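The structure appears right after this line, and notes come after that.
In this view, the complex is presented without one of its protein chains, the others remaining in place.
Labels run A, B and C following the written order; every chain starts at residue 1.
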Amino acid sequence: MASRPPGAAPAAPTRPPVMPQVRFEFGTPDAAERVRMSFARQGAMATIGATLDAVEPGYCAISLVPHDAISQQHGYVHAGIVSTIVDSAGGYAGFSLFPANASVLTVEFKVNLLAPAEGDRIVAEGFVVKPGRTLCITRGEVHAESGGRRRLCALMQQTLMLMHGKDDGDARPPHPTKGRP
Amino acid sequence: MASRPPGAAPAAPTRPPVMPQVRFEFGTPDAAERVRMSFARQGAMATIGATLDAVEPGYCAISLVPHDAISQQHGYVHAGIVSTIVDSAGGYAGFSLFPANASVLTVEFKVNLLAPAEGDRIVAEGFVVKPGRTLCITRGEVHAESGGRRRLCALMQQTLMLMHGKDDGDARPPHPTKGRP
Amino acid sequence: MASRPPGAAPAAPTRPPVMPQVRFEFGTPDAAERVRMSFARQGAMATIGATLDAVEPGYCAISLVPHDAISQQHGYVHAGIVSTIVDSAGGYAGFSLFPANASVLTVEFKVNLLAPAEGDRIVAEGFVVKPGRTLCITRGEVHAESGGRRRLCALMQQTLMLMHGKDDGDARPPHPTKGRP
Partner (left out) sequence: MASRPPGAAPAAPTRPPVMPQVRFEFGTPDAAERVRMSFARQGAMATIGATLDAVEPGYCAISLVPHDAISQQHGYVHAGIVSTIVDSAGGYAGFSLFPANASVLTVEFKVNLLAPAEGDRIVAEGFVVKPGRTLCITRGEVHAESGGRRRLCALMQQTLMLMHGKDDGDARPPHPTKGRP
């Protein structure tokens, strides 16, 4: 999209913050630790160089530093890799609210790519919008940070499913070393 | 979704507002009037009983009062009608920033339905996230208002296209009466 | 989008049909009748002039004739109205497979608008892609028919939820006349 779009000149603020700030509580006392352990089991996160930066109730931040091994053909971070970290950020935002013995599954997500994912660091944030017993709806944003500036580079909307009775670590043992590059 | 979801108990706020508040300027001096005239040409808005409540730079609100003629099978406002007003709200949020002689087209949108659309009034709001020369990305929210309470009932993400050189009223004359029920 | 796009010239077919044709069975012996009764309870369908054209296992077709009362500002059928019929077509495609005492809810859908919805008739078709106990995934297509020609004007992808233990007609009595325009 264009660098000088119509309508982008500064003006007086006219609207309150768009989304009412809902406050959540962790689903279990050890929710942040459960997220960290689950993240550590995601081989894909290590492979693309992603780190888990923050876990709060209904919120998660995951970031990575752009490098050639996760690029698309023009050298930017691949849209799919951007999607990978924002899908995980949304998933763990939801998972942080889940009860014990419930695992998380992405039903679907939709992502708009708004600007090239390049710069010093790419930060994906997931926010729970609507928690539920069966489904959990989240939003996500990805910002490209460069020289202290943040630029929104992707916007996501996601549906998660709670898998009750299936502990997050049940399905398979973690393979912390096998097959990693 | 459940009425008492996990994690929804009150807690201390932990995050700043999620989306940086971008400030926009109208694309033309008469942008609000252009939106109002375009809205008046949408036969669908009159048919479903929608009204244009607010136009600000990069923002638009459209509402309706639930009634049987726009219901789905359980008596709530039909998801498609909810989508219709939030699609228009997002479209006009974008259109408010467009230069003269540019018309607006919805390329695509995605909507999550979060709660039944019922109550005193259903309010759809569209917010521009990223304006551009060719495309414009917006977000939308729909709230159900009942007894002074607001409940988020839908969340949208949308891609618009600017049709340069095609005035909004060009294509066809408005038909303010013909064929209305 | 352009009328003579790149790459659209005729060529030898190179691919088999893209989606494997899954065959389904109705969820109950009276599934088609249940869909017809549910459709009749949707006030919105009557208001926009939509008719239920076909119900088969995992499939539903709903159509309407374009008229000013469902138009957007350029005189075409409003994207939201197009979305309304394809949302319902997808929903009833899924509902046709549901067991007794299960109702249908749209969790989310995403629609691409590909061409102006104009002509003699607009036909929305919903197809079940993946049925499940809790969720059901569908696809949808909307074609504009004009002078015997069909043109794809919208493409949809949708997530439905089965509401077990909630009969489709439970929630509210149908209001066949009250409040209709």
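We take it that a contact is a pair of C-beta atoms (placed from the backbone, for glycine too) under 8 Å apart; a residue touches a chain by one contact, two chains touch by 3 or more.
This one's a predicted model, so the numbers in the text were calculated from it and none came from an experiment.
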item: Omitted chain - touching chains that are shown; value: A, B, C
item: Of A:63, A:88 or A:138, the one touching the omitted chain in the full complex; value: A:88
item: Touching residues (missing chain, whole complex) on chain B; value: 107-108, 110, 134-135, 157, 159, 161
item: Positions on chain C where the hidden chain makes contact; value: 1-2, 5-15, 17-27, 56-59, 96-99, 110, 112, 114-115, 125, 127-137, 139, 141, 150, 152, 155-157, 159
item: Chain A, residues in touch with the chain not shown (by the definition above); value: 38-39, 41-44, 46-48, 67-81, 83-85, 87-88, 103, 105-113, 168-172, 174-175, 178-181
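Keep in mind that, in the parts below, only the chains that are shown with their structure count from here on.
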item: Innermost chain, taking as reference the mean of every protein Cα atom displayed; value: B
item: Copies chain A and chain B touch via same or different residues, half shared test; value: same
item: Euclidean distance of C-alpha centroids - chain A vs chain C, Å; value: 32
item: Distance from the mean Cα position of chain B to that of chain A, given in whole angstrom; value: 26
item: Multi-partner residues of chain C (each touching 2 or more other chains); value: 107-108, 110
